[in-house]
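Sharing a structure here in structure tokens format.
With one protein chain withheld, the remaining protein chains of the complex are depicted in position.
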Amino acid sequence: MQFELSSEQQLLRDSVARFIAENYDVTQRLALVKADEGGSGANWQGFAANGWLGAALPEQFSGFGGSAIETAIISQQFGRGLVVEPYLGCAVLTGQTLLAAATPSQCERWLPGLIDGSQRLALAYSEPWSHGMPEIVQTHADHSPNGYVLHGRKTLVLGGPLVDGYVVSARLPSHPTSRGSVGLFLVRSDAPGLTATRLPLHDGTQAAEIVLDAVLAVEMLGDLEHGLPALREGLSHAMLSLCAELVGAMERTLEITADYLRNRKQFNVQIATFQSLQHRMADMAAETELARSMLFVALASFFNECANERYETLSSAKSFICGVARNVCAQGIQLHGGIGMTEEYSVGHYFKRAVVADVLLGTGTVREMATARRLQKRFSDARTDSTYARAP
Amino acid sequence: MQFELSSEQQLLRDSVARFIAENYDVTQRLALVKADEGGSGANWQGFAANGWLGAALPEQFSGFGGSAIETAIISQQFGRGLVVEPYLGCAVLTGQTLLAAATPSQCERWLPGLIDGSQRLALAYSEPWSHGMPEIVQTHADHSPNGYVLHGRKTLVLGGPLVDGYVVSARLPSHPTSRGSVGLFLVRSDAPGLTATRLPLHDGTQAAEIVLDAVLAVEMLGDLEHGLPALREGLSHAMLSLCAELVGAMERTLEITADYLRNRKQFNVQIATFQSLQHRMADMAAETELARSMLFVALASFFNECANERYETLSSAKSFICGVARNVCAQGIQLHGGIGMTEEYSVGHYFKRAVVADVLLGTGTVREMATARRLQKRFSDARTDSTYARAP
Amino acid sequence: MDFNVDPALVSFRTTVQDFLRNELPRDLANLPRSISSERSETADWQRLLTAHGWGAPYWPVNRGGTGWSVEQQIIFDEECAAAGTPTLDNFAHKLLGPVLNHFATDDQRAEHVGPTLAGERFWCQGFSEPGSGSDLASLRTRAQRDGDFYVVNGQKIWTSYAHRADWIFLLVRTSQSEKKQLGISFLLADMKTPGITVRPIMSIDGRHHLNEVFFDNVRVPAANLIGREGEGWSITKYLLNNEHASTAELPMLQVFLRRMQNLAVEIQLDGKALVEHPEFALRLSRFETEMKAVSMMVQRTAALHGQESPIAHAMGSMLKLRGTDLQQRMSAFIVEMLGDYGAVFYPCPHEGPATSLPLQELAAGAASEMFLRRASTIYGGTNEVQRGIIAKALYGF
Partner (left out) sequence: MDFNVDPALVSFRTTVQDFLRNELPRDLANLPRSISSERSETADWQRLLTAHGWGAPYWPVNRGGTGWSVEQQIIFDEECAAAGTPTLDNFAHKLLGPVLNHFATDDQRAEHVGPTLAGERFWCQGFSEPGSGSDLASLRTRAQRDGDFYVVNGQKIWTSYAHRADWIFLLVRTSQSEKKQLGISFLLADMKTPGITVRPIMSIDGRHHLNEVFFDNVRVPAANLIGREGEGWSITKYLLNNEHASTAELPMLQVFLRRMQNLAVEIQLDGKALVEHPEFALRLSRFETEMKAVSMMVQRTAALHGQESPIAHAMGSMLKLRGTDLQQRMSAFIVEMLGDYGAVFYPCPHEGPATSLPLQELAAGAASEMFLRRASTIYGGTNEVQRGIIAKALYGF
């Protein structure tokens, strides 16, 4: 393993950092948030022009052929800048799910537009009461002479108000209970029967809740066998992106807070001279480095683990890093005092992103519960033929 | 409510405190622990002579007619002194269980000896894998022409190596599964078929594991209906005693640690001048006062709640206070540095007691799990006729 | 020690409950409870209480109050929160009130008490300044005597609800004496006085609670000085010292717990209510336990009211540490319980256009409250300041 960025990776990082520096200072960002449109179209076109939307998508579909590392590099800088455009939802989550699910010809049909920014798609997989877990699907797809017709309700569709179409997960009625029978369907956002409600999120990003009332799908992506695995793969990439974002957010929180402690005076001294605040910063830094280590665990899983293992690793990394980020960013506010609570100052917004991140893609607690269930299964599989339950 | 001690209560507290000051300084206590005999017989006779063994037992059975408040006052001072004699196990747990279970004539038979110190009894209710929960009973009692014959294994019998007899919980085979069919049986420690293994505990106190191989019981206490409720009542009193002990232990930890910080110099200054240590002490003090508040909640439940509610309140108080005590006492060690880790110095022993207390009478986590189950039941009972599971 | 419940308090609780059940109009009941209600609601509620003779529930009888004990006040606050009444103007009742009662002249009281209890005069508190947060005594807003007036120049910050207050009580520097605490005085000012400008500060919960208040040659009648010139610091200590048992904001914690209990059955996960999942049940039951402990700590703090001892001095600060920690964790857990909807920003019904988002009824306000609670460890003396107070009071460090 090699933890330093290669020179190419540094170039990518620097170019994203430059974009953030030029387009995402506190004032510019606040203006974007206040405009309440889920970011700027110009920024999105900038992302596309720089190749970031397809950074980790294959070259054969007009992507740039990078790996999860490129996603992490971009996301980390976006986390530092608190980017509000739906890179996570549309580029990473939808792009990678689509790639994992679709046939090559479907990829050729949908990915180039996604990558060049000419067409936005969002993934509609979560449902009221599924808490972001992809296996829980009540939306269903019926066969009709014209194709599949979808019924159901999806929520927290990231980037949802701004897209041309949705990738929707739905169960086929012929397999009502089996967890494997989930298909992914492409529907247009202007399809009859589809209504979308805009959900503004705390961090200035936007999602949608969509109701599908007999909506005719354009097509099913790939086959029924691979719907759920493809969702998990897309979620793995998205969770990685979120983890990297939060590491970036924590970095910035630490920088901003350290600066504040150096500049702020109380009782005639820099408040950085107070030992209890120094120690708090040290703890925050240590937690951040532990979270960064977890991000590396997550990255490594893309190179060394099978898809199922990777999904589990990413799930636990996501819960873990979100927990750390909530704490570190909350302490960032605390060390600022009153100013940290204001909308005009940046530090509070990192906390908001951490709170939203904890909810996205499966709340921390619910993901942890799923990881624990999986651990129980692992133990019960392993113990089938071992001595068990020995009396003392 | 009135949180200050009355003048009579102060007298009791002062007399216990005086006993501790005279008989339980660090050296004396260490000698008792090293002797490895579960405390001194002379101390026990002192407890009896002062009326402490029967402080909360009725006057009609030679007790002193006090309430849970007297138990708490004695226990808190015992916690400050880290008393190793089995007051908790023999006087409180066994005494109160016996009182709750037995008929008046049985009380007359057994309580006076327990109160005057002439006869020690211990409660054998926990079993391997019951983790201190009284409902889990595999020990069983068979009818025989001579009375009940017991089979099973009991563990963590507090004061167990030092007693004349045991109160043993066992299931009647006619009710093998019902949770209500638990009887309490008195057996002599020298009864044929009974073997006891001494279990030394970390804090210098002693328990026993006993194996009952067709042991003839002297008698059943009370009737089968009241075995489990009586156990719970005895446990409620014992958990209260433990809570009060830990509040005393935390008080002493804070006093000892504050003294140390004032006297210890590093970098040419009192370490009490370091802000991070000051703030740690403040947090420890705040947690201790919250724990003391919980002790008062526990005490109040003896006056204002029915037995079932009281048992639940005591369960959660016990988990809560043990958790706080482990943390506060561990920080007491930390603030001392190396000296805190030594057997010769007192502060580490408070931590040991907190660790043992967390295990006694049902480990913190297991008690919390039981409390959560009870909450689930409360909610499910309450919701029978309410609108539930509304869709968004 | 005596843990029997005082029957007088039981019957007092019944009295309050009866009053609320019978007298509280529907439009003032079951309101969502946060740090402060809308002004019009608070005004209506204040008038209703005053009409009932309960207009000053925290003041002594000889100052026109109910004369209730601290224990009774807590019961009153709990029951009001449970009934979902509006909040009162606590700047008037709990902060300024005791100061007026103790330090003001009869004339001053006569001027302010009537309109305040009639719901016509709302107050805000001008203490913090940009350069003086934890170091309050370093404040720099000057008040220069000019005949019968003080001319005030300077700036206050974090002034909650200044934008809807009629009057402000503020600390000003009236002399540059040796010790910075000695040059401070306590003034009352009409917010309509020329030269006072209020600039809103939006906070991260998306709402407008806070403000900056600028004073530009503001002429305040010298008759509005409370106590003597230079007495401001000791008045402030008196004012802050009244608030020990309130630092945990127990009624709010109780609101959180009820909300949590409600969501535990209303919110589903994978076909079952949250409470049916052992992990959620465990956390909920831990919160119930902690609430019992904190409630009792509030009682203990109330019982120490007015005593002079290290523990009496430190108890309010200790309660604040534990209470605010619980506020933050409970409000965060509520957001977690909402699942996906925890990420959604539900605009406050009073601010911005009316919307109807999914799960509005269960979820609205939960996240705002969580964000707002981050301030609880900052306002009223940061928790770091509280730790210093505790270490000094208890251990002389």
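As written, the chains take the letters A, B and C, and residue 1 is the first residue of each chain.
The criterion applied here is as follows: contacts are C-beta pairs under 8 Å (C-beta built on N, C-alpha and C of every residue); 3 or more make two chains touch, one makes a residue touch a chain.
Just so it is clear, the model here is predicted, and its values are computed rather than measured.
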item: Visible chains in contact with the missing one; value: A, B, C
item: Residue of B:R29, B:R171, B:R292 or B:K352 touching the missing chain in the full complex; value: B:K352
item: Those residues of subunit B which, in the complete complex, touch the missing chain; value: 126, 128-133, 136, 155-156, 197, 199-202, 207, 209, 265-268, 274, 276-277, 326, 330, 333-334, 337-338, 340-344, 348-349, 351-352, 355-356, 358-360, 363-366, 368-369, 372
item: Positions on subunit A where the hidden chain makes contact; value: 1-6, 9, 69, 258, 261-262, 272-273, 275, 278-279, 281-283, 285-287, 289-294, 296-297, 299-300, 302-304, 313, 316-317, 319-320, 368-369, 371-376, 379-380, 383, 386, 388-390, 392
item: Absent chain, residues of subunit C that touch it; value: 277-279, 282
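The definition used in the following text is that only the chains that are shown with their structure count from here on.
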item: Geometric centre distance via CA averages, subunit C-subunit B, whole Å; value: 41
item: For subunit A paired with subunit B, centre-to-centre distance based on mean C-alpha positions, whole Å; value: 49
item: Per-residue multi-chain contacts in subunit A, two or more chains; value: 128-129, 274, 276
item: In subunit C, residues with contacts to at least two other chains; value: 268, 341, 358-359, 384, 387
